[in-house]
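A protein chain is absent from this complex, but the other protein chains hold their places.
In this document, chain identifiers A and B correspond to the written order of the chains, with residue numbering beginning at 1 in each.
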Amino acid sequence: MSPLLHHALVGFIVLNVVIGMVTYVTLLERKFAARMQSRIGPYYVGPHGLLQPIADALKLMMKEDVVPAAADRWVYNLAPLAFLVPCVLIFATIPFAPGLGVADLNIGVLFFLAVSSLEIVGLFMGGWGSNNKYALLSAMRAVNQIISYDLPFIFAALVPVVLRGAFGWFVGAYGVLGPLAFVAFLVATLAAENRVPFDILEAESELVAGFRVEYSGMKFALIQLAEYAHMIATSFLGALLFLGGWLGPGPAALGPVWFLLKAMLIFLVVTWVRWSFVRIRVDQILAISWKLLLPATLVLLMVTAFVVAARGAGGS
Amino acid sequence: MADAEARHVIEIGYGGNERLVMNMGPQHPSAHGVFRAILTLEGETVVAVDAVIGYLHRCHEKLAETLTYVQYPSIASKTDYVSAMTAELAYVAAVEKVGQIGVPKRAQYLRVLVAELQRIASHCLWLGTWCLDMGGALGGGATIFLYAIRERELILDLFEALTGARLLYGFHQVGGVRYDLPAGWPERCRQTVDLVDRRLDEYEAMLDDNAFFRVRTQGVGVISRELALDVGVCGPLIRGSGVAYDVRRTEPYSSYGDFDFKVPVETAGDCYARYRVRMVEFRESIKIVRQVLDGLPAGPISSRPGVKSVGQVRIPKGEGYTRVEGARGELGCYVVADGSAKPYRLKWRGASFSNLSILPHIIPGHKVADVVAIMGSVDPVFGEVDR
Partner (left out) sequence: MGETWDLVTAVGRAMGVTFRNFLRRPVTVRYPTVKRVYPDRFRGILALTYDGETGEENCIGCRLCEYICPPQVIKVEMLKAEKRNFAKTFTLELYACEFCELCVQVCPTDAIIMLKTFDVATADRRELLLDKDRLHALGLQHEPSWATGNRLRDMQAPPKPARAETGKTEAKEPAE
C-alpha cells in the first residue's frame, strides 16, 4: 500500500490505542494510589474495577454541557481542542519499534518538545474563556510554570540525544550524565505536567480544578484525555531516551511490550511521587525552576557537549 | 463586614493597580467548615481579608435555656464536634462549679482519659485536613489524610466500644460520667495508643524534614508573641508563639494535676511551629492516657444517681465560668443558674472564635496559597465559632 495510507493506518491505530491507554492508565493510577493509602481503589464496576474507566467515559459523555453565560463562546469552546491536539500530535513522532511509528521524522525529539509546548495555548484559552476568577488565576500560574519548566525539560531531554546521536541504552555508555539527566527530566516532567508537587495550577483545595473548573461533560473529558495523553507521551519519551526504548531480552517482536513496560514504570514513579508530597507555592516552583533546575540542566548539557567533543576528538 | 478603619490593609506598591476581590466562599474544599474569606488580591498577594462567619449558627445558647442540665450535655458535644468530649466537659464542669457538685475520682480520671484520647483524634483530623488542603485531594495530601483518618478511626472504635457512638457521645453528665469501661477496654486502649505512637513516627518521617512541607510552612503566618497576647488567641497558636499557656497547667481541672506531662512551646510563631506543637501534643496525650490507665482508681463513676427524669438536676442560684483545654485552645462555658432545672443563661467561649480574629493580622502579605496553610494551622471548627 502507499506510504501515505500506511502512515494513516498506523496513525489511526495509534490514536485509538492511545485513547484506550489513557482511560486505563487512570484506573492504574487510582488503584496504585489507593494501595498506597491503605484502601482499595475502584472495586465494584467490573471485576476489581476493570470496567470503571468505561463507566467514567460513558458518564462524561452523558453529562450536561454547562456553559457559563458570560463566557467567551469561541475561546471557551475551542480551548479543549486547542489543548488536546498538541498532546495527541506528539504521539506521531514516537517510534514504538524500529520503523514502527506514525511519522519517521529525523527531528523527532525536537518536534515532540516543540509541539508539546503548544498545549499552553489551549490551557490559557480555557482559563480566559471561562470568565471565572479562579480559572484565570490558575491559567496565569500555569503559563508561568509551564514556560519556566519547558526549558529544563528540553535541555534534559537533549542530553541523551547529544550523547548518542540516536536512541539506545543509556547505562554504560552514559556513565553519570545519563542518570542525572534522567532525574532532571523527571522533575521537569512533573512540573510540565502539573503534577504534585507542582500542581499549584489545579490545587483542588484552593482553586478547585483550576482552568478546568467551568468545563463539564465531553469537553472536560477531552481535557482529561489531553492531560493524561501528554503524561503518557512524556513517559514514552523518557523510556525512549533514557531507558532504552524497545530494547530488551527476547525476540524483537516483544520490543513494543518492553517499551510499554518501561513507560509505565516512569509513569508509576511519577505517580508515586505525586501521592507522597504536598504541593509548593507557585513562586517557590518558579524559584526552583529558574534558580536550580535551569542552571543545572544547562550545565549538564554543556558538560555533555564537551564530553562528546572530547571523545570525538580523542577517541575513535 | 469590618468597617474601613478596622481593616488591616497593607500597601505593596505592586505597580499594577488592579486589585481583585476574590471570595473564598463558604463552600470551598479547604474552608474547614463554612467560612467565608473575602480576599483582596494584588496579583497573587493578599492585601486584605474580611472574614465572614455565622453560616453554622444553630442557637446553642438559646437552646441551652430550653433544655435541662440533663439533656444539654449531648447537645454540648455539637459545638466543637470534632473534639466532642472536651466540649461536653466544659459545660458539665461549669454546671458542677455553679452547683458545687463534686465528682468522684474515678470519674475525673475517666474524663481525663477521654479528653486526651479525643485530643489525639482531633489532632489526627487536623493533620489530615491540613495536609489535604496543602497537598490536594489528588496528591500527597490525600495520602496523609487517609493515614491520619485511619488512626482516628481506631480511636473512634475505642469510643464506640465505650459509649456506643463515634462522633457525638453524650458521655458526660452532671456529677460524673455516664459510662464505665467495658471489659477488655483498657488493654485495647493501650494497644491502640501504642499503634498511634508508632504511626506518628511515620507521619513525622513524611513531613518533618520534607523540604516541600517546610517551604510551605516555615515563615508563613508568623504570629509574634506580642500579637498573640494582644489579640488573645489560645491553644497551639499561642504555644507556637512562645507563651507557655495551657489551661491544664494554669488551672488544673478534673485531676490534671495528678499527671506528668509537658506543655510544648515553640518560639517561631509560624505554621511549622504550630505543627510541631501539635505533634508533641500527640505524644504528651499518649503519655497521659497511659498514666491514667495505670492509675485508674476503682469507685463510682458519678456522684449523682443515674438520670431517671428530665428535671433531676436542679442547680441553685449562682453563676460561674469554667475553662478547659480543648484541642483548639481554651474552651470556656459560663452558666447562670436560677434554681430551676434549666440554666438562665449559657455563654460559650469558643476557642476557634477567638483564634479566627488573628487572621486579618497575619494573612495580608502572603500569597493565596498561604491562606490555606494558615487556615489549616489555625484549625478552626465552625461549630465552636458560630455555635
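To be clear about the criterion, a contact is a pair of C-beta atoms (placed from the backbone, for glycine too) under 8 Å apart; a residue touches a chain by one contact, two chains touch by 3 or more.
Computed from a prediction, not measured in an experiment: that's the story for all the values here.
Undergrad: In the full assembly, spell out which visible chains the left-out chain is touching.
TA: Counted over the whole complex, the chain not pictured touches A, B.
Undergrad: Which of these touches the unseen chain: B:28, B:111, B:178 or B:387?
TA: Checking the options B:28, B:111, B:178 or B:387, the one contacting the hidden chain is B:178.
Undergrad: Based on the whole complex, identify which of B:37, B:148 or B:301 touches the chain you can't see.
TA: If we include the chain that is not displayed, B:301 is the one touching it.
Undergrad: Given that one chain is not shown, which residue among B:160, B:197 or B:319 touches it?
TA: Answering carefully, the residue with contact to the hidden chain is B:160.
Undergrad: So that we can see where the missing chain sits, which residues of chain B does it touch?
TA: For chain B, the residues touching the absent chain are 67, 70-72, 74-75, 104, 140, 143, 147, 150, 153, 157, 160-165, 168, 170, 173, 176-184, 202, 205-207, 209-211, 298-310.
Undergrad: Which parts of chain A face the unshown chain closely enough to count as touching?
TA: 32, 34-40, 43, 272-273, 275-277
We adopt the following convention: only the chains that are shown with their structure count from here on.
Undergrad: Applying the document's contact rule, which stretches of chain B touch chain A when the two form their complex?
TA: Interface residues on chain B, with respect to chain A: 20, 22, 24, 28-30, 44, 131-144, 146-147, 150, 206, 210, 212-213, 215-216, 367-372.
Undergrad: Which stretch or stretches of chain A touch chain B in the complex?
TA: For this pair, the touching residues of chain A are 33, 36-39, 133-134, 137, 141, 196-197, 199-200, 202-206, 208, 274-284.
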